[in-house]
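Shown here: the complex without one of its protein chains, the others still in place.
Each chain gets a letter, A and B, in the order it is written, and its residues are counted from 1.
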Amino acid sequence: MNVPIEITVNGALHREEVEPRMLLVDFLRERLNLASVHIGCEHGVCGTCTVQMDGKCIRSCITFALQADGAEVTTAEALAEGAQLHPLQDAFWEKQALQCGYCTPGMLMVCEELLRDNPRPTAEEVRERISSNLCRCTGYQFIIEAVMHAAEQHGEGPAAQIAEVTR
Amino acid sequence: MKPPPFTYHRPTTTDEALAMLADAGDSDTRILAGGQSLIPLMNFRVALPDELIDINFIDELDYIREDEGCLAVGAAVRLSTAERSADVARLAPLVSEGLRSVAHPPVRNRGTVVGSLAHADPAAELPALLLALDGEVVLRSSGGERRVAAGDFFEQPLVTSIEPGELVVEARFPVSDGHSGHALVEFTRRHADFAVAGGVVALRPENGAPRQAAIALFGIAGTALRAGAAEAMLADDEGADAREVADAAVGEIRILGDIHGGPEYRRRVARACVERALVRARGGLQ
Partner (left out) sequence: MSVASHPPTRELADERKWVGKSIRRLEDPKFLRGRGNYIDDLRVEGMVHAALVRSPHAHAKIVSVNVEEARRLPGVIAVITGAEALELADPLPDFGPAPDKHTWRLLAAEKVRYVGEAVAAVVATSRYVAEDATDLVEVEYEQLPAVVDPEEALKPGAPLIHEPLESNIAYERVFTFGDVDRDFAEADLVVADRLRWNRSGGQPLETVGAVASFDHGTGMMSIHTNSLSFTSYLFMLANTLKVADNRLDVVPHPAGGSFGSKLWAVKVGAIAGMLSKATGRPVKYVEDRIDNMSNCDHHGSDRIYDVELAVTKEGLMKSIRIKTIDDYGAYMQFGVGHHGNALAQVTGPYRIASVQYDLKAVVTNKCQQGAYRGFGSEVNNWMLERMVDLAARRLDMDPAEIRRKNFIAPDQFPYFIPTGNVYDSGDYEQVLDKALGLADYEHWRTEQERLRQEGRYLGIGMATCQERSVFSATEFWFWFDEPAAPVTSMPESVTVRVGPTGDITATLYSCAFWGNSPETMVAQLIGEEFDVEPHSVSVIYAGSRNGLPATGPGGSRLTVMLAGAVEGASARIKDKARLVAEHMLEASAEDLEWVDGGIQVKGSPGSRLSLAEIAIQTHLFKHQLPDEIESGLEASKVYDHPYTTMPSDDRKNLGVFYPIMGHACHIPIVEVDPETGHVQVIKYIAVHDCGTLVNPRSLSGHITGGTVQGIGTALFEQYIYDEEGNFVTQSYMDYLIPTAMEAPEFVIGHVETPSPWTVHGIKGGGEGGRMMAPAAIASAVEDALSPLGVRVSELPARPERIVALIEGRS
């Protein structure tokens, strides 16, 4: 029996009917064609499916779509404004904070929330915060550098405290 | 790994939810709060509920307040809300501290305090915190309400003394004196994983009298446990050697093992956790 829901996603209101068991990740990917939300483990450990609900990061693979009824959901598609990348995206690009790109949208969601909560994080704070999201490619170093770089560029963040690579 | 189908109910009041529970009959009906434990089990098709009652839209269950000397947390309160709450920090600083060890922030943004208690995972922090603080849960059904002390609530892994038709509506943690010393120390394979073993120590001063000590263990048995023998040791001698207290705490427990640690290994780790928690708690008293 389908259930009606109203979800605002990236600023646009959607009225849809969903099977109760439909996971939010599948709703966003299949119904709204938001391909940035990725499926990694489907049991809430890897964080690849991370989106924001009412400004807070959640794992969309262990959330039913109807639990987001009435909420505002944000995905990585909301970060860039047309041709203009979000400062975090630009920092990720500059610092090569991605290789395969699969963890990247979820990671960007976590980092965006982090910088909103804490515009001047230390490298240790960044490291702890991103530990909710697995990355199999980068070993995390360049992701931390990218967040520190974005913080520095757009706030009064401390200079990157993590050792930079020699080249 | 898609969940199986179920019938969905969305009550907006507690009474509505209780009526739905009462109607459940033989169907496998569960409560959907944060879903951070339930939904993974459903994605694995290990949990196959026929019906889910979603309590996330019951506003009257969303409260944090002080009530009769207790911190009272309603069933809809998210772990992250409790973690950030100034009231929780003031009334039950041990809970505040312990919440930071519960999974990762995105899980805390959906999971609930009461949900973690009702789920009763033996490796979870909240049952141990409730136990250490001599807290209780409030169970309500369409027939009435009862309170169950932590020690009587957790029965087996993932099994509590809740009866059919009952809903856990509130968790109650006795308010801590601001001078208490406390600590939660756990050992995980990776940051924020389920605890291989953990210890909670709460040292509460009693004006002039020897301090009350509570020591709770988690991750090593079927439920969180109080370490009575170790507490007695501290009651006798509040300056007892931390290592000996820890030995007493883990000495006689029958410990379970899994791929993350066999029984004797967990005993060793639990002992280390208790010892370190006791040292930290004593440090907090000064």
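In the analysis below, contacts are C-beta pairs under 8 Å (C-beta built on N, C-alpha and C of every residue); 3 or more make two chains touch, one makes a residue touch a chain.
Model, not experiment: these values are computed from the prediction.
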item: Hidden partner interface residues of chain B, rising order; value: 1-2, 4-5, 44-45, 187, 189-194, 196, 259-262, 265, 268-269, 271-272
item: Where the unshown chain meets chain A, residue by residue; value: 19, 21-22, 29, 34-43, 45-46, 48, 75-77, 80, 85, 89, 92-94, 96, 98-105, 108, 123, 127-128, 130-144, 162-163, 165-167
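Criterion: only the chains that are shown with their structure count from here on.
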item: Computed distance of Cα centres, chain B from chain A, in Å; value: 29
item: Residue ranges of chain B touching chain A (in the complex, touch as defined); value: 1-8, 10, 32, 35-36, 39-40, 42-44, 52, 54, 56, 80, 104-107, 109-110, 191-192
item: Chain A - residues contacting chain B, complex; value: 1, 3, 19-21, 23, 26, 42-44, 47, 50, 53, 56-59, 61-64, 66-67, 110, 128-129, 131-132
